[in-house]
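Just passing along the structure, written as structure tokens.
Only one protein chain is missing from this complex, and each of the others stays in its spot.
Now for chain A:
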């Protein structure tokens, strides 16, 4: 060896593993099953799509459990170096960046609809004749409570979402306290604050479900009620899915904390979950601003 370069000791190249292939099979089954399920559902015909989808989800869960079990075992055996933990952290950061870009597509659709598509349909810019001839009587307002095609809905208020915002922001703070507890070896504080965070996350999700029921039953605001309903449900829906995923991650972390995992020096999974939770929190704040308030 040319020098005693401690930063680059031997890199642990993991053994070959069955799980990546299982994961690919799972995604293949999910994609094939979901597509056929959607087709069958929309044509109202019986089919096999849902079985493929279900099988894919089961295989995916098996893969996640198996893969993470292997990772956790290897981590607990101390096989991972500082360099690997940097790789994991950087990988997680880039993954979160890709998630940001996914939300950006839907925010882009929202901004385009509000600033360009809806005003133009109402005759703004040089589109007077579009409004006059194609959509006479259409009034360009936001929230778009009457679409050019005539579907009517009511706008969602922001009372409950404000409470939800406070809950989610608070959960970010409590999670920070939990992380602080881990960093300073206060396991009791760690468990307590983590449990509170999970509880807040679940309350947030329950209130979101309540809001959806309210929207469908009382306001007539559905996924089908024009671009306002589309952007509302797609943004809050995908955000809700991400909160669900984040909550599952935190619950797994809670179980691992109870088993005595994680320390100041070995806490990548915990840290990744924390980052993810802060990320869904930030998305919510932006979403609250642009979907509900403005």
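Convention: a residue touches a chain if its C-beta (ideal position, glycine included) is under 8 Å from a C-beta of that chain, and two chains touch if they have at least 3 such contacts; residues count from 1.
Basically, contacts and distances are computed from a predicted model.
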item	value
Undisplayed chain, where the name is taken from the UniProt record, one of "Cytochrome c oxidase subunit 1", "Spermidine/putrescine ABC transporter permease", "Sulfurtransferase" or "Thiamine import ATP-binding protein ThiQ"	"Cytochrome c oxidase subunit 1"
Which residue of A:80, A:193, A:212 or A:228 touches the chain not shown here	A:228
Selected residue (touches chain absent from view) among A:34, A:167 or A:251	A:34
Residues belonging to chain A that touch the chain removed from view	1-3, 5, 7-8, 10-11, 13-21, 23-25, 27-28, 30-32, 34-36, 38-39, 41-43, 67, 83, 86-88, 90-91, 94-95, 97-99, 101-102, 104-106, 108-109, 112-113, 116-118, 120-121, 125, 134-135, 144, 147-149, 151, 223-224, 226-230, 234
